[in-house]
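Only one protein chain is missing; all other protein chains are in place.
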Amino acid sequence: MDFSRFNAAEQAQLNRVIEKKQMQDFMRMYSSLVDRCFNSCINDFTSKAIGSKESTCLTNCADKFIKHSERVGTRFAEYNAESHTSQQ
Amino acid sequence: MDFSRFNAAEQAQLNRVIEKKQMQDFMRMYSSLVDRCFNSCINDFTSKAIGSKESTCLTNCADKFIKHSERVGTRFAEYNAESHTSQQ
Amino acid sequence: MDFSRFNAAEQAQLNRVIEKKQMQDFMRMYSSLVDRCFNSCINDFTSKAIGSKESTCLTNCADKFIKHSERVGTRFAEYNAESHTSQQ
Amino acid sequence: MSPGGVDHEKIEGAVIELDMMTDVFNRMVATCASKCLSQRYAEGDLTKGESVCIDRCVGKFIEANKVIGEKLRESGGGLNPGGI
Amino acid sequence: MSPGGVDHEKIEGAVIELDMMTDVFNRMVATCASKCLSQRYAEGDLTKGESVCIDRCVGKFIEANKVIGEKLRESGGGLNPGGI
Partner (left out) sequence: MSPGGVDHEKIEGAVIELDMMTDVFNRMVATCASKCLSQRYAEGDLTKGESVCIDRCVGKFIEANKVIGEKLRESGGGLNPGGI
């Protein structure tokens, strides 16, 4: 987002909103990681504890999904920057 | 919804709420159309741009889903009107 | 949740919040039951009304899912109680 | 309350009713789409078969809401997460 | 603060904690249902096999929360959409 059109007081207020949203995004990311990775990695309910194979799968899954999100974010930012430039 | 039980001031306030909700509904519809139709129509990631077959599929999908929503809305309104009548 | 750290006024306020949330939870449970059980039990759209087999399936599905939620709740509470104890 | 005044509780009740109907509608749209719409999208119009399916799906969905609503009213609970 | 007064930050913290537990509970209910419940619904009671599966599913779900929570704490980020 282009912040140059806001004065200092407005930027301060926006920053507080953004901080709160980042916290919410973090929690949503956490939840979706658990749901997704649990679903893919945990299929054995004959034992009570998570085994080492399952644990590795969970860690890899979380790792991969975080990298995926970062890559999507980077590409999305590039498209937004391009479309912003081409509009001017 | 039966509006006859509200006075003019109440109807005005409700209308503002409804307008805001319609905007939200429109955005939700937009999002669900993109998710649904992208999921059904875009399965080739060997190319960068959307092809003409994919584009036709997206347009048909959106078209069909909008008509689907309208039909569900019409039937739902009929059921609500009936159950409202039969309650009196 | 451990309520001992709240005074009477705070507990009263929290209770109002909790009551409101329980109402929302009830509605969410209702919605998810309808979606889940309709999806599992209703697959015949050659007739207009729900048949007796479908009706039994809906009732069993709701019954089972409610018991499932209760069991998950009981186990979750046990884990929370344990982890609370082990933290002290 | 003076005539022309606004009864805030009545408004709030109407908004809750509105939200509930919107929620039922949205879930009905999603559920009946997955039950009735072909995923092929060869054309933008509803086929005759899809239209008939939608009409019946809406009726059955409303009926299922009632069946499950009664069931839930009987049993009452099971909604207390984590011993809160 | 006077005795009997309300500490609003403490209340807000408790509400956030409540929301998080409710969220975990709801996702646990949905996930363990898809892992453990038969879709046939021949009866309304949980079978012995379903009950055992649910108990283990809850335990493993809580453990998975911890494993992934640690992972996420390490890596920190990747949560900045669209260069905002």
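Letters are used for the chains, namely A, B, C, D and E, taken in the order the chains are written, and counting of residues starts over at 1 for each.
Here, a contact is a pair of C-beta atoms (placed from the backbone, for glycine too) under 8 Å apart; a residue touches a chain by one contact, two chains touch by 3 or more.
Bear in mind that the values here come from a model prediction, so they are computed numbers and not experimental data.
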Practice task
Check the options A:7, A:46 or A:85 and report the residue that touches the missing chain.
Solution key: A:7
Completion exercise
Had the left-out chain been drawn, it would touch chain A at residues 1, 5-10, 13-14, 17-18, 21, 25, 28, 32, 36-37, 40-41, 57, 59-65, 67-69, 71-73, 75-76, 79-80
Exercise for the section: Extract the touching residues of chain B with respect to the undisplayed chain. Expected result: 1, 18, 22, 25-27, 29-31, 33-35, 37-39, 41-43, 45-50, 54-55, 58-59, 62-63, 66-67, 69-70, 73, 76-77, 80-81
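FYI, only the chains that are shown with their structure count from here on.
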Practice task
Mind checking the centre-to-centre distance between chain B and chain D? Centres are C-alpha means, answer in whole Å.
Solution key: 13
Problem - Multi-partner residues of chain E (at least 2 other chains) - result: 18, 21-22, 24-26, 36, 59
Completion exercise
Shared-interface residues of chain A (touching two or more other chains) are none
